[in-house]
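Removed: one protein chain of the complex. Kept in place: all other protein chains.
Labels for the chains are A, B and C, by order of writing; each one numbers its residues from 1.
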Amino acid sequence: MELQGEADIPAPLEEVWNALQDPDVLKECIDGCQEMSRSTTTDYVAKIRAHVGPVRANFSANIRMVDVVELSGYTLEVSATGGAAGFGKGVAHISLQEEESSTKLSYEVSGIVGGKLAQIGSRLINGVTNKMAAQFFEKFVDRWTANE
Amino acid sequence: MAEHTGIGASVKRKEDARFITGTGRYTDDINLPGQTYCAFVRSPHPRATIRSIDTSQAREMNGVVDVFVGADLAQDEIGDLPCGWLVKSKDGSDMIAPPHPPIATQSVNYVGEPYALVIGETPEAAKSGAEAVSADFELQTAVMDVATATQSEQIHESVPSNRSYDWELGDRDATDAAFEQAAHIAKIDIVNNRLIPNAIEPRAALGSFDPASESYTLYTTSQNPHLERLVLAAFVNVAPEAKLHVISPDVGGGFGSKIFVYAEETAVIWASARVGRPVKWTAERSESFLADAHGRDHVTHAELALSEEGEFLGLRVQTIANMGAYLSTFASSVPTYLYGTLMAGQYKTPAIHVEVQAVFTNTAPVDAYRGAGRPEATYVVERIVETAARELNMDPSELRRRNFIRPDEFPYETPVALTYDTGNYEASLDRALDLAGYSGFAARKAQSEAEGKRRGLGFSCYIEACGLAPSQVALSLGAGVGLFESAEVRVDVTGSVTVMTGAHSHGQGHETTFAQLVSDKLGIPFENVSVVHGDTRRSDYGLGTYGSRSIAVGGSAIATATDKIITKGKKIAAHMLQSEEENVSFDDGIFTIPDSNESLAFGEVAFSAYVPGNFPLDELEPGLSEKAFYDPANFTYPAGTHICEVEIDPQTGCTEIVSFVAVDDFGNVINPMIVEGQVHGGLAQGIGQALLEHGIYDSDGQLVTGSYMDYTMPRADDLPDFTVDTTVTPCTHNPLGVKGCGEAGAIGATAAVMNAMTDALGVKNLAMPANPETVWRAAQGG
Amino acid sequence: MYSFNYHRAQSIDEARDMYSSGQDPVYLAGGMTLIPSIKQRLSSPNEVIDLGAIDSMKGTLTSGTSIRIGGLTTHSEVASTSTIAALAALAGGIGDPQVRNRGTIGGSIANNDPAADYPAALVGLGATVFTNDRSIPADDFFTGMFETSLADGEIVTSVEFPMPTRAAYVKFPNPASRYAIVGVMVAETGGEVRVAVTGAGPYAFRMTEMESALSSNFAPSAVADTRVDHSDFNVDLHASSEYRAHLVRTMAQRAVAQIA
Partner (left out) sequence: MVDLTLRVNGKKHSLSVEDSSLLSETLRDQLNLTGTHIGCDTSQCGSCTIHMDRKAVKACTVLTAQAEGCEITTIEGIGEPGDLHPMQEAFREHHALQCGFCTPGMIMAAIGLVNESDELDGEQVRKGLDGNFCRCTGYHNIVKAVLDAKQRM
């Protein structure tokens, strides 16, 4: 899976930056996220209930922020295990750039899925993972644009 | 008049009665009192170091009886799974076989490798327990590409460059010299795709331990129960051989994948003693995909040197063979002695040089799959011969004919270590050309083109060395076991006969063919002969069923034992008729003294053998039961011509096989119906490789064709009606003149299909499987 | 298989009640997707509510202008009773005979597998989905990969297909699973031409360019060169997005050829 995109967020850089580190915001934007908490300044643990058609799998995820450049960007390393379903691993490069009256968010996401999901659902994996990643950024951007 | 049931008759099968009524008895149908169930915890990662394994949560779960890890087996001194064939590299050094613990201890090296097992009261409890086991893995980069494996990160500490061996066969200098003389050199790069055997019955094992006798019984889906017992006893150290009873009941297909000794049956039988209860494991299909040995997976470059007139002068082959993560039971022999030795094909190529590097990758172990080495060899030879014919603008059948070994040239010694005993390759080619309507092909092609389709025809003139044996040859080439076969023919008091054979039947119809053979030789009704196989306590020994060896080796053992019965019968008859043994003749079930009125039916002699009222006991023992161990002098060499005709829809890339002709020489045939069935099944697998089947790992090491949603199994509507026929040159060195037929279809078909596909598309090469998108792209570009 | 509680609902209302009072419930219609998913331990509902006994949701009602098919009607029943030949052919080509004997139209569309056949029929023929609460035009029913506009607990009770003037469905099956790599339904119905595609994207969609081309010239050649944007198409082992785009054109031409 490979996904990239960018969005203009009508909010100041600092606000967007803070939102990107806020476990509550992250929880809200990750589809199926049931719990999200920060364990260190750069580490989060989450419980995510992935729901794709008939498949419903509970994943425990560890999320770590690396290469953090304050107010500019970071890389998220996500690793999730879902019992019988298998595991998922992903890397998201996120960068912010201050624009005149908004903040430009750019992202590049790549990931792999392993275990039974990969073995049995290979026809769907690309579509599903892309959708999940795209949804995250959509929801994130929607926080500022939805009510306009 | 009684139905002819002897040699050469298409007798309906004895075994069918139970299979068509649902009363067959497969391993998973067997249950023992107090039985528990085993689930394996398998690695989701292709390569990782195991830092720790946490079994605590699983142990606490309802219905979980026990949880074991590799260290528990090691503690009981359970050994590694061995590879039974030692191949040497060019420089004389031994192949490197990395340690292969049945349950991983330090590291995991392919997705699906077991690292723990959970024993549960029910299958569901075991599976839930398995889900609760977790491991702390340190992930490492997986080696996934066979072509670059030797330059990739080293997987096993003991295996530099991930290379098990670097082997060669043939004369390099002579071959180089031949190429210098060449008027034309044809070259080809081909990939022999990875296949997943997919016997429809998943593997299963049920182990039990009897503390009173300190002995173990293992029911398992094995093609060779004696070999299973030998390996588990001698190498894996489960128990002494005499304390191990292995039973392979009805087995639902093997195709090679059930030859090998695997982690699962090893763990199950060991665990049965640890938990003090029988332990059963039945693979789910998703497990089979991950954990059965896969097949093929070669990358090859080949070159053929030809003279101006199209004479083959020399053949050069370089192959990299994927072994997967470990060396499976016979893995090392497949791309070497079952592959390189077949590079002469049906041709008088005077100089051949083959080089094979066997490399490790982070994938499931690769071992024999129907044909084992010989389909790969045939694919190389027949694809390059076809390529040469096209480049030289010659009729491909004529180029082959020009280079065939002729009937008067047998025995023929090839430059790659084999001596073909007999054959008549032109006879099968001619018959196949006739059946395929070759002369009308051009008109059919024109017709297809007028309809916007592409039509192609491809040949494959294959040869195989099978009837796997002879022990002397195999042992000298590195085999760890002999390859003879045993038989016992027991005549019962009432004249019925029980035949014990070491050749297990899992679809091949031994219960019928072997009974035909014995009833024919003894002149007794076919119904009176019962064949017993698959039980180490009931037959003496056996090396099992693979390499198309059952009739040639197992059948010959039975024939030899039956001859001994006749000899003993003559002795008894001579005594009963008060004559000399030399005066007794035996024919069609009757012992007679020629030129006299005196005769005895076989049943009378049998009865007398067990009611020896006045036997001269110092000269004549009571009883009528004989054994034989048969070890042939040579391989057998079935050969034939397959012709495939395809029609392609260039709009979609869909291929239809419009005709498939197979003319095979199996020597003498005991049951033509069964032989035809074997050919059909082999063809389906060969065609499957060419057009449908592919085991694919993604670059992250996940098996993405891990279910029937993505691994394309040939279905009825993927395949045509087949046209099959035989020609006969009897094998010269076994008592039956038979050669074996189990693998021919799979060996010959693939090249015929791909030669037809490339012919239709007008391209030199096409990747397998030639699925619709591949074909569509070739049709656009070609 | 994880354990769950099985309930057999005798009526739609009872099913709804069971659903709303249950923890993590699912409906079971034919079970052709749900049961394998549970078996594989990829799904673990607590309550499985079997709709199979609700006879009012079974069978086909044909009038002069439309066919109404109960949500629990099996594919094989549709194949043998549908008076819309293209719909019968589509139903008769789903999965395999055993699947067609169990799988239902309601179950299939509620699941909305991106490669299922029925969504192309609903969208292509301009069907209406009836639920226990409301009716939904097919164009609004399918909303994403495995997503529909059904509310939580809502049940597809029937689907109504207007009788088309002409219609044909042509499918390019996945060689392994026999799902659609691409399936195209072309129909002229209620005076308009509709072209619906399944298998190619995340869910069934209409090819409006083809529709307008066919409106002026109902011939295979009209869709032969239609540009098919495949940037959001599915990609898997069996077909790239580019090949799927080509198949959309090819299947569309073949469907048109059947009825032109």
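In this text, contacts are C-beta pairs under 8 Å (C-beta built on N, C-alpha and C of every residue); 3 or more make two chains touch, one makes a residue touch a chain.
Keep in mind it's a predicted model, so treat the numbers as computed, not measured.
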Chain not shown, its touching partners among those shown: B, C
Hidden-chain contact residue, picked from the options B:Arg296, B:His353 or B:His506: B:His506
Touch with the omitted chain, as defined above, among C:Pro97, C:Pro137 or C:Gly190: C:Pro97
Where the missing chain touches chain C, by residue: 1-6, 8, 28, 31-32, 35-36, 38-40, 48, 50, 52, 76, 95-99, 101-102, 177-178
Residue numbers in chain B that touch the chain omitted from display: 12-13, 15-26, 28-29, 198-202, 250-253, 255, 282, 284-286, 506-509, 673-674, 676-678, 680-685, 707-709, 713-717, 719, 721-722, 745
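Simple rule for what comes next: only the chains that are shown with their structure count from here on.
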Centre distance in Å when chain B and chain C are each reduced to the mean of their C-alpha atoms: 44
Inter-chain centre distance, chain A versus chain B - centres from mean C-alpha coordinates, in Å: 49
Inter-chain centre distance, chain A versus chain C - centres from mean C-alpha coordinates, in Å: 31
Set of chain C residues in contact with two or more other chains: 40-41, 177, 236-238
Per-residue overlap in chain A, given as positions that touch at least 2 other chains: 83-84, 116, 120, 122-123
Of all residues in chain A, those that touch chain B in their complex: 81, 83-84, 86-87, 112-116, 118-123
Touch list for chain A against partner chain C, complex: 52-57, 83-85, 116-117, 120, 122-124, 126-128, 131
Chain B residues touching chain C - in the complex, by the definition given at the top: 124, 127-128, 131, 286, 651-652, 692, 696, 704-705, 708-713, 718, 771-773, 776-777
